[in-house]
Structure formats: C-alpha cells, structure tokens
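Shown next, in structure tokens, is the structure this report addresses.
A single protein chain has been removed from this complex, and every other one stays in its place.
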Amino acid sequence: MQEISLTDDRRSLVGEAFRSKSFSLGFLLTGAFIVAAVLSLVWTPYDATAISVAEKLRGPSAAHWLGTDHFGRDILSMIMVGARTSIAVAFVSVGIGIAAGVPLGLWAAARQGSLVDEIIMRANDLVFAFPALLIAILITAVFGPGAVNAIIAIGIFNIPVFARLARGAALTLWTREYIFAARVAGKGAVRISAEHILPNIMNLLIVQGTIQFSLGILADAALSYVGLGAQPPVPSWGRMLADAQTMISLAPHMALFPGAAIVLTVLGLNLMGDGLRDIFDPKLRRSR
Amino acid sequence: MTLLQIDNLSLSILGLNILSSVRFEVDRGEVVGVIGESGSGKSMTAMSVMQLLPHGTEVSGSIRLDGEELLSKSEREMCRVRGSDVGMVFQEPMTALNPVKTIGDQVAETVMIHKGVRRAEALAIARETLNRVGLPEERFPLTRYPHELSGGQRQRVVIAMAIALRPKLLIADEPTTALDVTTQAQILALLKKLVDEDGMGLILITHDLAVVADIADRIVIMKSGEVVEAGPAVQLFRAMQHPYSKALMAATGHHPVRKPPHVALDAVPVLEVSSVVREYALPRKTLFARPGAFRAVNNVSFKIHKGENVGLVGESGCGKSTLTRAILALEATQSGEIRVGGELVTTKSGASLAARRKMQVVFQDPFGSFNPRHKVRRLVTEPFYLMGRDAPTGAALEARIAESLENVGLSARDADKYIHEFSGGQRQRVAIARALITHPSLIVLDEAVSALDVSIRAQILDLLADLSDRLDLSYLFISHDLSVVRAITDRVMVMKAGQIVETGETEVVFSNPQHDYTRQLIAATPDLEAALKRREIAAA
Amino acid sequence: MNRLMKLMTTAAILAAASAMTPAFAANTAITVGMVLEPPNLDPTSGAAAAIREVTYANIFQGLTRFDANGAIIPDLAKSWDISPDGLTYTFHLAKGVKFHDGSDFSADDVKFSLDRARAPDSTNAQKGLFADIASVDVADPLTVKVTLKKPNGSFLFNMAWGDAVILSPKSIATEATKPVGTGPFKFVNWVKGDHVELAKFDGYWGAPAKLDKVTFKFISDPSAAFAAVMAGDVDAFPMFPAAETLEQFKSDPRFQVIVGNTEGKTILAMNNGKKPFDNIKVREAVAHAINRKEIIDGAMFGYGTPIGTHFSPQNPDYVDLTGQSNYDPEKSKALLKEAGYPNGFTVSLKLPPPPYARKGGEIIAAELAKVGIKAEISNVEWAQWLEQVFKGKDYDMTIIAHVEPMDLDIYSRDNYYFNYKSDAYKKIMAELSSATEPAKRSELLKQAQKQIADDYVNAFLFQLPKTGVANAKIVGLWKNQPTPANDMSEVYWKD
Partner (left out) sequence: MVPFLLKRLISLALSLLAASVVIFLVLQVVPGDPASYMLGMNAQPETVEALRQQMGLNEPLVWRYLTWIAGLAHGDFGISYTYKVPTAELISQRLWVSLPLAVYALVLSTLIALPVGIIAAAKRNTAADYGIMGVTQFGIAVPNFWFAMLLVLLFSITLRWFSAGGFPGWSAGFLPAMKALTLPAIALALPQASILARVTRSSLLDTLSEDYIRTARAKGLTRSQTLVRHAVRNAMIPVLTIIGLQFSFLLAGAIIIENVFYLPGLGRLVFQGITQRDLIVVQSVVMLLVFAVIVITFLVDIAYAVVDPRLRSRS
C-alpha cells in the first residue's frame, strides 16, 4: 500500500503541470490569446474600429492578414480586441460565480441538513432549472445590452455551479478527521471553512473555474451573437460572427477566423482544465 | 503433485519491483496462511495466480495449478480458469458485489459463464450454493439485492460466487478484515468447513497472525515482496527463525509494560458521563406518521478518574462512535450530562472551551487527520485555539512544540515539515503530539491504532503506555479490537446496542466475563496463544 | 445516311418533348419571401408592416387604394363625388362584391368598418386617418356618404391606407387569425413561424388573379434568405434582406433584381430639446460630419438615394437639398467651435434593430468621432425604442426610417420626439391642410421641406431602398413600395 494523499504536492506543481501535455498545449493556446488581448491594449495592426468602406470584404492578404470585414475593418485587430472583451467578460463572470457561490456552498455544507442548506440548494436547483440563455436575454432586455450586463447574466448562472461544487466537496471534507480535530480545538464553522475547507477545495475550484471560464467565453459569444454582449464599436467575437453570417457566401473568412478564435480559446482552457485535473487528482497521477 | 506450485515468482510494475522470487505451494484440502504487513506483496501474489494484474506489470517465474502453467495461458484460457478452477474472495464485502444485480443473478453468473447452462439451472445451483454458505432460502431469497444484506452476509455471497463451481483452489484476500470479530469467527469457520467438504486448497491472506492460527495448516510469512519464512503452522509459530517473523510474532500479542496506575478516586473525575441519550430521527414510514427515532446511545453513564485508562469496546453500530462524538461535544445529546474535569462540555451557548481544553483526541486515520496544506508546527498547535489569549507565543510556543514532539519520539526539527513527509506511524505520533500540547488531563483515543500495521501498532501502544505513566494522563480508549484494549486499559466497558452491558477491571472482565455478549466477543477474538495451545492439545 | 436520319428524328422528338414540359407545368403558384412574420393578420389593429405586406390588395381592400406608383385609384368605391365645400364624399360602390365567406358586401360594411376604426375604444394604429370624419351614412346598399368635420385634401389618400380596409362584421372576431376580405385572394392556412398560404378567390368581383396560389414564407436570416432564393424555395423576395448578395443575382440570368424606393425616410434624429442639440449650429455640424455615400455604401451596399430633407425623392414635389448638408468635416469642426464645443462632446446614439440603423449607426459613430463627437452606441429593441426614444424622448440621437408616406406634419406636432418647435413651420402646415389647389399645395410642400432642412432638425440620410430579387420569369411585381404591400393580383409567370 503506497501512501496517497489528496492535495499533498505543493512543491513542484508548476513543473508537474508542464509535464502534462494537455496542460502545456492548453496553456500555450490560452496564453496566446491572453497575450493578444494584453497586446491589443497598446498595439493592434490597425485601429480595430477604423471604418474604411472602400476596403471592405477583402480576403486575407499581406496588408490584412485575416482580411477585412464589411466595413473594411481589419479582422486581426478586431479579434485581438475581441479577445480582451471575451476574456474579461468570462473572467469576471467566473469571479462572480466564485465570490457568491463558494461562500454559499460552504455555508450550506457547514449547516448540512438545516433549513439554510435546504434553501440554498433548492434555490440552486431553481436557477439550474431556468433556461440560461433565455434568462440572459431577459436580463439584457431589462437592463439593456452591454458587456456588464452580459457579465451579470453569465455570472448568475455560475453561482449555483460553484455553490454545488463547494458544498459537495466541503461535505466530504467535513467528515475528515482533521476537521473533527479542528472542531475539538473549538474552532467555529466559519473559521474551519476558511482555514481548512477552502484551501483544500481550491484545486477543485481552479479546475472548475477553468471550465466555467471556457463556458463563459462560449456564453459571451452566444450573447454577443444575438446582440446582447459588448456594444459596437467595441469588437466582440460573437457579433463578428453575427455580422459574418449574412456574408457567409461572399466572405467566408469573416466567419472562419473569429470562430476559430473562439474554438481555440475554449479548447485551450478545456485542455488546461483537464491537465490540472489530472495533476490534482492523485488517483490519476498514480496511474500515469 | 501439489495443487498450486509457485516458483521463483518475480513481478514488477512499471519497473518497480513488487515481488522477488516468491515460492510456496498449496496442497488439496490444505489451508495456507499468507501473512504480511502492508506492502509485503501478499495480495499481488494472489492476483498473479488469478492473472488479474494492472497494466504495465511484468511477471517471471512459474505458477502451476495442477501441473498446468498459468503464466503461459492466454487471457481467454485464464477466463476459463478463473471462477471455475480458482475462486477468489476479497476484503471489502461492501463493494465487492454489483449493487444493481440480485445476489441470485450474481452467483448464477459464475455458473452460466463456465457451464453454459440455462438461467433456471444456474439459479438452482446458486440457491444450493447460498444454502451451503449459510444463507437459507427463507431469509435470503435469490431476489435480494446486496444492499439489503449485512457485511458478513455479503461476504457469504462473495464466497458463494467463488465456490459455486467447487474450484480446486480458493484464494481469500483479507476476507475478514472489514468485519466485526463475531462475524469474522463465523466466516473463518465457514471457510474451514468448505475446505473440508470440497477438499479444495485455500490461500488465506491476512495481516493478522492470530486469524490464521486456528485454521492454517501451513504459514507463509512475507515481507517486501519476499517470502521470509514458511512452514507448517504450529512448528513455525513455535520456532520462528527469521528476525522479522519473530518481531511480527512479538508485536501481535504485544502488551506494553505499564506501571500500576494510581487512580485518584476522591478527586473530581476527569470525565463524567451521566444518563446520556442520543437519538436520530428515522424517515417517516407514511407521510402523516410521526417519524420514529433510533436510539444510538441509550442512557449511558460512567466516570473516568485521574490516571485511569478506560477502554470502550463494541462492534460496529453499537453506538460507541456516537458516544465519542457526544463526549467531544461534536454532537448534541437529547438528555444527560457530560462533564470534563467538572465542567459541562456543552453549555447553552454551545461547546465549552474550558471543558475542551482539558480533553484532546486522537483519531483512527493517520492520513485523514491532518490538513495536508499545513506544516506540523501549525498542525500540532491547533488546540491552542482553545486557550484564546492564554495561548503561549514566541519562545514559550516553540518550547511547547518541541516538548510535545519530543514526548512522542519526534524531534523539534520536524515542526517545519509537511505531514506527507511522515509515515503512517509517525503521523499517529504527530496526532498524539497535537493532543498533548495543551497538557490535557484526558485523551480520547478513537480507534487510534486500528489502521496501523502490527509492528507499528506495538510501538504506538508502548508510546501511549509510557505517556500515560509519565504525564499522568487518562485515556478513554475506544476500539473494536479487544486484544488492543486488553493491552492498554485498566478498566473496560462493553457496549452493545447503545448501552453499556458490562464494565469492570480489564483483566477481570476478560478472564471472567459476566454478560453473554462479552463472552461471545471474547470467544470470537482470535487469540494466537490460545489457538496454538488448542492445536497442540489436539495434535497430542 | 439512314442512321443520321434516325438520330436527327430522335433529337427532334427529344427537343419537342423538352420544349413541351414547361407548358404542362404552367406555373400558377408563387412563394414570396418576407423578412418578418406578421404577428396577426388584422391590419386594422396593429402597426406591423408585415400584416399589410400579406393582406393589402390581396385579401383586404379599401374604398380607394395605392397603385404601384403610389397614385390613388378606385377600389371598392368605383367612383365618388365630392361636395363643393369639400365636406361630403359620396362613394359609389362596386357591384357584385362578395366576402370570402360568401356573404355580400354592401354599404353597411363600409359604415361598420369606418365607425369601428374611429370609435373611442378603437385600437387602430392610424386612428388619425379617421379623425376628420363627422359621420358615415348609408344612402343605399351601393352608396355611402361620408361627412367630414373640415375639408381634408388628403382624405382619399387616407382611405387608401391598409388601416382603412373594409371588413365584414360577421368575421370581425377572427380577423386576426382567419382574415376574411373582399380581395382576389382568400386566406387558406397559416403555419406559424413559417408561412401563410393564400388561394385565388373564385367569387372575386374584379379581374380574377392570374395566380392560383400564393405562399408568403418568412425568412429573417439573410443567409437563409439567400440560400432559399438560390435554391428556388422562394420565387420572389421583394424586400430582400441580404443586399450585399444582389450583385451575385444580377449576374445570374435565372434572376431579376428589382431595386426601387420605399417611403422610408431614414434620418439621424436629434433631440432638439436637449443640450447640445438645442443649438442649431451643433445640428448643422452633425449634418456636415456625415458622409451619406459612405453610409449607403457601407450599410446599404450601395442601395439607397441620399435625401436632404424629410421627403420622398420619388414624389414630384421633392426638392433636392442634399447640397445644403454636404459632407464637410472641416466646416463641421468650425461650427462646433462656434457653438462652443471646440473639443466636441459625448452623446448617446440609440439604435433600433433594423440593419440600416445598426450598421449605419456604426459608420455614423465613426464619422462623428472624426469631428470630435463621441457617440456611444446602445442597441435597443423596438419596444424599448418606442418606450424610451419615441414616447419618453429620453435620447440624444437615434437612427430611424419614417415609413409613413407624406408625413411632413410630424414636424409640426407638439410633443413629438424630435422636440422641434417652429411656429413658421406650423404655419406652413396649417395652410397646407386647408389648401386644395395643386399648385399651392406643391409650393407649400416645398417650403416645408426647405424649412426643416434650414433648421437642420435632423440629419437626413437616405431613402430606404426596396431591394428585391425574383425569378426572372415573374412579371408584375411592384418596383417601389408606396405603402407596405405585396400586391399579387397582377403577378404571373411568363414562359
């Protein structure tokens, strides 16, 4: 019997991470888009909002690597700036999910079986029962379209995900003997949750966070595709696709590149998530 | 010709050596006990016979069953051997059965796979086999699902599956380790009966010498993937050659040397439990019926005096864990009082810090009782939280850490390590260090040595005995293992169905049990020395 | 020789056979594409243009109607007399008119329909059309007398609107889902979300329709529309949503591209009642900052006629005032400086859903940015637009096409969303409404056009084009759209 522990290895996590092919590839892909997004703050090949109708619908060329759109804007520049919006929306909405969901889940777990637990979990189920995209559309109908409201709409649906995850993981931990030891040491539920539970579910949260991040990118793309995400002139991948749709027979490049950007970013994040899960999960690690 | 001949068996997984040159044999009608601690390779030896090995395993040597070489058989051929010529029983009856199939189907499957008979016929054989293993039709129809059976009953089903086709060889890998002692005795008796009836060979793998002492014809002792000693049971037990075997033998019946306790009967008891009741609500039978209640702890009262070590024994489900949690104020009680050093552990405003300060706990699992993200320093000082502002700081704190680590045989330098850097036994020492750090008068030891290998267990028991003598500690020692309780306690309480059925001085209770249940328990507990004596008398 | 003969005969027979095939399948059915599905089919209780695009002149008819060029011609009223004071209109109704349910049409139905439209609880979207009616009287089954409160030069024009069609009291309750009218086509079936089917009405009183079956198919997605036309699933798409693909159709002999005008005057409306647009110089600056050609090229793929005032260029009284608000960013900047905004300002630009607004808005925002005006785009839905912009006047700028014909009077309305207040303009409008003499009316219309252009009330962009595509063999489709309609009564397949 070899000694196994849940979350032991703190020493060489980074080294371990890059030994995972999934993680490395995912990191590379995601990293590329994050770099592009950051770079777009200071430099893009062209001004992403500069309209030049005369140069509209040009295919990829030396001047415009990924071609131009129906207003003659440079698609590469738009994708770079769009990366910024997408990543920001997804990141903040995951943040909302974690910030609200994790404490709720921990609270429910600490009071397992109580009314609080019941209410939190039923409310979670209820949110899950709502058709997410429809509610997002309703939310933007109420507050108007825009990146901030897209964040709120996506964030709301991240809350139950993290609440459930945190509760489930915390419940297992609450039966661990070190939690009993902490309780014997007189520590209250809040303290135990913060000191013992939270750090030990961090791995799970990171993995889920990565996955929700990628889902957030997809959700943002869907919302801005129906016109509810970031508003023009700020480019967004979803709206670029919506614009491209009417021209798909004329200028397929307008649809291909932003779509590929979405796929690669989401793929990168998912691969990273998978890699992280393998690294964090000692069961899998042993078998490798 | 011997039934099973293992020769020069070596095995490695992904380059890591697991077995080297293992060699032993099993005859028809013979029980061979394979004994070893964790990592000795005893289970892997069994799996080699079954040829159920993980990916990346390399095997060399020879395993011959009835003269046929198993290692050279193809997977398809091995499928015909498994279940038909060789049956196997595993340690965990709770998970070894498919939860979504009836026991009848699962036993019948063995028959159908190998004999190609129709289902009805296979079910008839299954019925017969279940009768043989002590699951009569009236109480155990074939349509039962595993979850409707107790652990012991499930193990009987697993055995039935393994012997349905009357194999030549049965391998039982720790078949009783997960079971209560009384059940263990029954299962061992059943295995012995089946061996005698069918004349099959039995390999009984266990970590516990005492378990095999009664029924094994021959013993194989393994360590680190090697056979260190083998021979006929009684001779081998009486004249061990290898130092490891000797150490194992010594550890098995180990009784730490203890000074006679000086019990202060007149002082305030360190623990006083009076008329404690703990009930759980049962699910409603119908919507409007009042939910019933299950009394896990039923009106329990006892005291522990200063300097006294008290044992609490009972089988799973007897309520000892619930009682423990109540004493630790981790669980509310419906009525009764629990006082530690005169202070109520639970007051109206919740658990009392003052009471808790005088009491610490050591849990069973050396792997689960520490937050893996903290260093030992932080782990062992956690109880100081109870002292609030009175907790020592700075140099005083360092001194206390060093003191408690050194008390348990570790060094002060270990404070800066993470818990994964320690072995199981060392972790249990850290757990004891954590319990000692507030200088409590009572330590609750909840199955504190149950998860440890025998040799480690002996060391920890010595440590506990030593600490109790030196620091004038009282223990409440909770365990299902009577031999351990006997070794370390002054007084013992026997618990059954939520009540304490017998209590008294340990030696008195063990040598002259009054209650039927106590007698049953003691009779069922494997006792190496007693078993050997019985066999010597029988042989003579 | 013999063989050659044989071959040639075979070829001749084959040729004859193939030549005959179309004759066998003389096409009398047509599928017409529409972008929006009508919410219901009752034109007298909803403003959606799609209702009219299905029903006008096909199912429902009024006393008068628009023809393909926007002229008013008789319909159910085959003639009329106007009293010298201009207050009494006597309509002589057509004979032998039947509703699709088989009942006879009579003067009572006219009275019923007009009275219903002007009743206090009426939900007619253009109730204003009937505001001047004092009474409707039935003289005999084929004669109706309408008395007005005051003379109204455009009364016959008003009666041609889709909102003024004549309904039968018997079917009024189910008009929204099973319309019953007097037109050449009767309603057959409506597969919600996909198509409405009409069939030739055999009891029609006038010249029978040439088609037996008309299917209106609703396809809002431009690429789906493109594919549907290409695949022949749709025979004609009079308001084709993917103007960018028209070039492709033009070069394809299977198709004809029909480009005309609608009544939609597309404007960049500015809130005249709110800073900074309460300043005429600012409005003028905006007008000069805008490059109409770029907008038409970028947002409309080159289709659309620039306008310089709120009036349809196809109207004979139209005055071309585009030069007055030509593209001149330098002048624009100078004007802004004069107005006290040397560094420009930030305003909101609310855009309703149609592509002309959404796409045009993006270009306009970019153009305004060049002169220092930062227009923050916010896309709104129709309901929000009506609520916030139109009703609440809570906006700085918006882009919208006004599709009602001859709607110069909106600039004289108090409390209209432009917040434009001009006594001079009101005076022109007052004179216009009582003027009956054509020359005088023409003069007043021109004055009105100039007045709003001089005041730079809004930035006038372009006339919304009607870009249609159809199978090359279809004849009789309207080129322009004087009113929302797809009149199918004259349409046929040539072979």
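Assorted remarks:
Going in written order, the chains are labelled A, B and C, and every chain counts its residues from 1.
The rule is short, and it goes like this: a residue touches a chain if its C-beta (ideal position, glycine included) is under 8 Å from a C-beta of that chain, and two chains touch if they have at least 3 such contacts.
What you see is a predicted model; the values in this text were computed from it and never measured.
The undisplayed chain touches these shown chains across the complete complex, A, B, C.
When the whole complex is considered, the residue among C:Ile72, C:Leu87, C:Leu142 or C:Ala227 that touches the unshown chain is C:Ala227. Considering the full assembly, B:Val81 is the residue among B:Val22, B:Val81 or B:Leu379 that touches the omitted chain. By the touch definition given at the top, chain B reaches the unshown chain through residues 50, 52, 55, 75-76, 79-84, 87-88, 90, 92, 95-101, 109-110, 113-114, 145, 147-148, 158, 161-162, 283-287. For chain A, the residues touching the absent chain in the complete assembly are 122, 125-126, 128-135, 137-138, 141-142, 214, 218, 221-222, 225-226, 238, 241, 244-245, 248-249, 252, 255, 259, 262-264, 266-267, 270-271, 274. Where chain C meets the chain that is not shown, the touching residues are 39-40, 42, 45-48, 120-128, 176-177, 191-195, 217-221, 223-224, 226-228, 230-231, 233, 353, 381-384, 386-388, 390-391, 402, 404, 407.
Please note the rule applied: only the chains that are shown with their structure count from here on.
Removing chain A from consideration leaves the other chains in the touching groups B | C. Put simply, the chain closest to the centre of the protein, by Cα centroids, is A. The chain with its C-alpha centre at the largest distance from the centre of chain C is B.
Centroid to centroid, with C-alpha atoms defining each point, chain A and chain B lie 46 Å apart.
Computed centre separation for the pair chain B/chain C is 87 angstrom, with centres defined by C-alpha atoms. Across the assembly, chain A contributes no residue that touches 2 or more other chains. The touching residues of chain B, counted against chain A in their complex, run 38-39, 328-330, 351, 353, 356, 359-361, 363-365, 367-373, 382-386, 418-420, 423-424, 431, 434. Interface residues of chain C facing chain A in the complex, by the touch rule stated above, are 221-223, 226-227, 241-242, 244-245, 248, 294, 297-298, 353, 358-359, 361-363, 365-366, 377-381, 384. For chain A in complex with chain B, the touching residues are 1-10, 176-178, 180-187, 195-196, 199-200.
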